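In this view, the complex is presented without one of its protein chains, the others remaining in place.
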Amino acid sequence: MPMLFEKIKSEILAHNSYIVGAGGEAAVIDPRRDCRIYASAAGRENMKITKIFETHKNEDYICGSRELARPTGAEILHGSREAFGFGTAVREGETFRVGPLEIEVLETPGHTAESISLLLRDRSVSDDPLMIFTGDALFAGEVGRTDLAGEDRRREMSEFLYASLHEKILPLPAGVIVCPAHGAGSVCGGNISDREYTTIGYEAATNRLLSMDEEAFVEYKMGEQLYEPPYFEMMHRLNRDGPPLIYSLPYLRAYSAREVRSLLERGAQIVDIRSPTSFAGGHIPGTINIWRGGLPLYMGYYLNYEDPIVLVDDFNLDLGPVMRHFVRLGYDNIAGYLSGGFAAWFKQGERMERTGTWSPSDLAEHLDDPSVYILDVREIGHREKEGHILGSHHIYVGYLEDHLAEVPGEKQVVVHCDAGFKGSLAASILQKHGFGHVINLLGGTIGWEAANYPLVKA
Amino acid sequence: MPMLFEKIKSEILAHNSYIVGAGGEAAVIDPRRDCRIYASAAGRENMKITKIFETHKNEDYICGSRELARPTGAEILHGSREAFGFGTAVREGETFRVGPLEIEVLETPGHTAESISLLLRDRSVSDDPLMIFTGDALFAGEVGRTDLAGEDRRREMSEFLYASLHEKILPLPAGVIVCPAHGAGSVCGGNISDREYTTIGYEAATNRLLSMDEEAFVEYKMGEQLYEPPYFEMMHRLNRDGPPLIYSLPYLRAYSAREVRSLLERGAQIVDIRSPTSFAGGHIPGTINIWRGGLPLYMGYYLNYEDPIVLVDDFNLDLGPVMRHFVRLGYDNIAGYLSGGFAAWFKQGERMERTGTWSPSDLAEHLDDPSVYILDVREIGHREKEGHILGSHHIYVGYLEDHLAEVPGEKQVVVHCDAGFKGSLAASILQKHGFGHVINLLGGTIGWEAANYPLVKA
Amino acid sequence: MPMLFEKIKSEILAHNSYIVGAGGEAAVIDPRRDCRIYASAAGRENMKITKIFETHKNEDYICGSRELARPTGAEILHGSREAFGFGTAVREGETFRVGPLEIEVLETPGHTAESISLLLRDRSVSDDPLMIFTGDALFAGEVGRTDLAGEDRRREMSEFLYASLHEKILPLPAGVIVCPAHGAGSVCGGNISDREYTTIGYEAATNRLLSMDEEAFVEYKMGEQLYEPPYFEMMHRLNRDGPPLIYSLPYLRAYSAREVRSLLERGAQIVDIRSPTSFAGGHIPGTINIWRGGLPLYMGYYLNYEDPIVLVDDFNLDLGPVMRHFVRLGYDNIAGYLSGGFAAWFKQGERMERTGTWSPSDLAEHLDDPSVYILDVREIGHREKEGHILGSHHIYVGYLEDHLAEVPGEKQVVVHCDAGFKGSLAASILQKHGFGHVINLLGGTIGWEAANYPLVKA
Partner (left out) sequence: MPMLFEKIKSEILAHNSYIVGAGGEAAVIDPRRDCRIYASAAGRENMKITKIFETHKNEDYICGSRELARPTGAEILHGSREAFGFGTAVREGETFRVGPLEIEVLETPGHTAESISLLLRDRSVSDDPLMIFTGDALFAGEVGRTDLAGEDRRREMSEFLYASLHEKILPLPAGVIVCPAHGAGSVCGGNISDREYTTIGYEAATNRLLSMDEEAFVEYKMGEQLYEPPYFEMMHRLNRDGPPLIYSLPYLRAYSAREVRSLLERGAQIVDIRSPTSFAGGHIPGTINIWRGGLPLYMGYYLNYEDPIVLVDDFNLDLGPVMRHFVRLGYDNIAGYLSGGFAAWFKQGERMERTGTWSPSDLAEHLDDPSVYILDVREIGHREKEGHILGSHHIYVGYLEDHLAEVPGEKQVVVHCDAGFKGSLAASILQKHGFGHVINLLGGTIGWEAANYPLVKA
């Protein structure tokens, strides 16, 4: 009787979901919306999915429990301290059978009020738990955000989280394997480590947040500077009320260059997913540049849920995973792509725009040039921790559109991030708003330091 | 800087290999011979494989380290207490860097003399180890076999293993994740549990072999009844000297029914991989029946490494994974398959043979029939533990060919295992050797009990 | 500017659909219902699908034009001599642009009243047509059926077809490539040849139906003995009114043996898709056996559109293509499969049934046995053309359930077809209806002749 245990990761979003099963039955924890993968995993093992758990009402992606429940007939289970528009509320101590396995609910509020953790036991082996699914309560090297319930509830949520961690999770045996809902890179925790798996013992020994006393912990959480992309609000609402079912992945239409121009004029959102160098070498005026790997993290700042979204790439390679990013964030207005790639645009003799690109040495030569305005668009936390280029100003890339007035349009604006990709996004925002002399520092602060130029700290 | 950690499982063989990496480098532990999968995993993460570890000289499959080292240029590392024909010997306490990760060697003899375990640390986080790769020393709920070095060394090896477990592995922090070389179903441990992951703490609390004192442990290990398929000897020799490189997976030729008959006459090994019912309904005389899921476990008892091997299936579906089973066990004499499936045989009007199939109720009616000989071919340990059908005789399926004289040819021989698959293999062996009245009990002891018939214990 | 031309074949059904495109646009002719494949083909070439043609109202599968039009926005075009519930009617001589290509409509009634053929030209090269899509008017070596409009209209339809062939199609230049809607094996034409492509010239020279004069042609068509599976009526109705949209392929649930028994009791349709030998070796009582390769051809005789359909296989390999067969014929009541395969049934100790299997030599020994009733279930045309086993009776496999009274229940019934698969289906029907002594002749007439036994002709 084989046991099934798989972690299904959604890349970049760094969202972890899990399927566990035995004896012909399986449970899924925190499924994503493009959910065929769980059914396939269960099918390979001749198992049927009978339970779907939501550890909490996610705010960074569309939960897939309704989508998965439809074909499988599985029951959806979630915490009770929030009124969901679907599924069944469960409470502390309730247990569920999945074949010979047992899943016990622990209420672990803090990240959200209704957050639960799930303790997995195989009673045929031992009463000791084997694993815990901690949702956004405990990550590898991190704990969940406590700011999303609003500034006024932040202290209370931080205290809840402290209690959840110290009264519910840490007392578990050291050998319990910890399965969190996010990995490194997620926007749901500031500094999640890149360990694929961790344990209660390893976290107790190494996670510095767990060794703080309550006061220190709460102060730390109150002082965290975290960004909240505007789309979180939409996710929050949809995941509470029940997101729309999609049945199948969207079909991307191939638009000709002529159609793309016309769509652009009628308000479509044209997203250039090429690299910073490719965007710099030439792009459609008025478009924004989010490289494919940055889409799940930044599209939520700059795209709305109404106007059709059209992608521009070099060679239209592997757009399937790209499309899934939009689906996972609920952008069902993803419509298609420029057929033939950006070359189709320039083969029509259309107007193009370029962005300047500088190497670290180029910037070094202009550090004292009064006509140059250096704009750092990294997260403020990174800037403070890693240091900055002397004389640079700071606006976070996600908030740039709200702070354009701070940028002197008459100067050469050299934007930079840590590598060059977010810098290119920022550059595209500036160009879209009419800034005429925009340059992206390729390599960002990483390249700057690699070339032996200094970063300074405030 | 993402960390890569993947367990790559070879189905049925229940062999686990691992790839871990960070910072652009990766290490592979106990790779299998069809090794493109590691290169692909590393490639997806933009990592290069620089180290390959063999935790021990495997006896149940061909090790893939030489095969993987060729294209990647990675270094092969193995224990020092055996003279290998390739790679570099490592010793207790040696450490290796894989990007920012550190791998430390622990010598953990017992299963084999040169067995090592590998401790994984991320020193940037903690000096505590995060994981241990235990090879065949410690499994989930089991420990390694100590009988393969020969009966004369069995006590010594058992003592070694006790020391390795209690002096090297168990003293590690409870939160260390344990990654063994085998999962449930492997022939390398009697009762490996089906937990996909386990920890030092969970094993310390639940693995009954770890709570024995040395004397009890050694006695237990001395008394274990384990089977050793004949092919182990070939694996042992190849894995010590360096197995032949294959470069690419073999190509299976499509043979016509006419060619299969001619191959059979010239000594080819025709393996019928169909289900017990399909074999029973009609088969090529003189062929043996190992269903596709049983190939890695039973082919090593009945196939030689010289004569060409030809497969017979119903519809020739998905022969790729089937072929890999042969590759993993070093059967490079796998040659092809009957084109058109078994139907091609009967469409030629060829001679066929049938096997009888009985339900539990059919057997129940004949329990007292003196012309019926009931033959149990399960492992002796299963028979003793689960009980047997009253009046049944026992010969292990793997050893049947050596014990044919014990079976009365004039009787109706009803063979059974626990389900019906190994029973069909045994039936095919009997028919191949001229037994005329052979019946397979479909459902075996599982079906027998499900139909409410009793099993008795000695 | 590359041209796209692909034939997309639906296996077994032997349905051909086509996608042609150039200059960024593509047209699809006779799409099937699982239609992502067309969108993918167009996407690879950076083309958009703008036109969908239905050459006629198909009766053997669900047309996919509505399904494909939804995501692509393409226009659906069909003949005008039938009132369709969707799409736009086109008439003789109308032309449509697909990029630089031109498609001209020829009305070619005969198979159905509203049948059209489509002539493809590239006017930049020549005014000569390059290809013709003939739907079910002209096949390689055959012409379309004229019986489906009803016996009363058969002569008229045959005359129409003669005119369509001789006035519209054959006058085309000999070098025009002919792309029909069906290949060898289809139920839509008696003897379609297996040529993947053919031409006007090759057909004119080799297709014996084209060299008949009108009278001979019509007489021939009036005398054709073709079967009409009951599901044709459903297809006819759905394809006229517009079949239901499915959006995505169905999800097959894994049912336990216990659930399958319970489903069976409540009227579910359990379809055993295993080979004849596997069915013979043991099967669930009351189930019918249609091997996976025979599903598209025979399910339409024996399955209804209401009760859930559950599959039984040996190893549940590659059920995806199997499921598509159901989708293509509109069986949206396909529900799932027996988890664990038939072994799950016998491991429950459940009741089983067996079918006898005979070799040609077994039957030869019983040719004069009065207790043996030989039943030939091939198509009557095959029986007449190829000959039959002396003394055999005939009932077509598709009509067996309506003719059970003709079969003497007290005898041993030896069913046979040409190979053994349809024979097993017939055997399963007989067993389902209580016949106690049923034997399937493995190899059928092919094996019979291969073993040097004679077939006789009436």
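The first chain written gets the first letter, and so on, giving A, B and C; residue counts start at 1 in each chain.
In this text, contacts are C-beta pairs under 8 Å (C-beta built on N, C-alpha and C of every residue); 3 or more make two chains touch, one makes a residue touch a chain.
Just so we're clear, the structure is a prediction, and the values are computed from it rather than from any experiment.
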**Message:** Among A:256, A:275 or A:392, exactly one should touch the missing chain; which is it?
**Reply:** A:275
**Touching the absent chain when the full complex is considered, from C:71, C:185 or C:409** = C:185
**Fill in**
Among listed residues B:48, B:81, B:153 or B:166, the absent chain is touched only by B:48
**Fill in**
Per the whole complex, from B:124, B:211 or B:256 the residue touching the absent chain is B:256
**Item:** Of C:13, C:176 or C:311, the one touching the omitted chain in the full complex
**Value:** C:176
**Request:** Touching the hidden chain in the full complex, which residues of chain A are there? Just list them.
**Result:** 274-283, 292-293, 314-315, 317-318, 341-343, 346-352, 354-355, 357, 359-361, 419-421, 442-444, 446-453
**Complete:** Residue list for chain C contacting the dropped chain reads 1-5, 22, 122, 125-126, 128, 130-131, 141, 173-177, 184-185, 193-206
**Prompt:** So which bits of chain B touch the chain we can't see?
**Reply:** 24, 39, 42-43, 46-48, 71-73, 247-248, 250-256, 316, 339-340
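Note that only the chains that are shown with their structure count from here on.
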**Request:** Write out the two chains that share the greatest number of C-beta pairs in contact.
**Result:** B-C
**Prompt:** Which chain's centre, taken as the mean of its Cα atoms, is farthest from the centre of chain C?
**Reply:** A
**Asked** Cα centroid separation between chain A and chain B, in whole Å?
**Response** 41
**Request:** Determine the centre-to-centre distance between chain B and chain C, using the mean Cα coordinates as centres, and give it in whole Å.
**Result:** 44
**Asked** Which whole number of Å gives the spacing of the CA centres of chain A and chain C?
**Response** 48
**Complete:** Where chain B touches two or more other chains at once, the residues are none
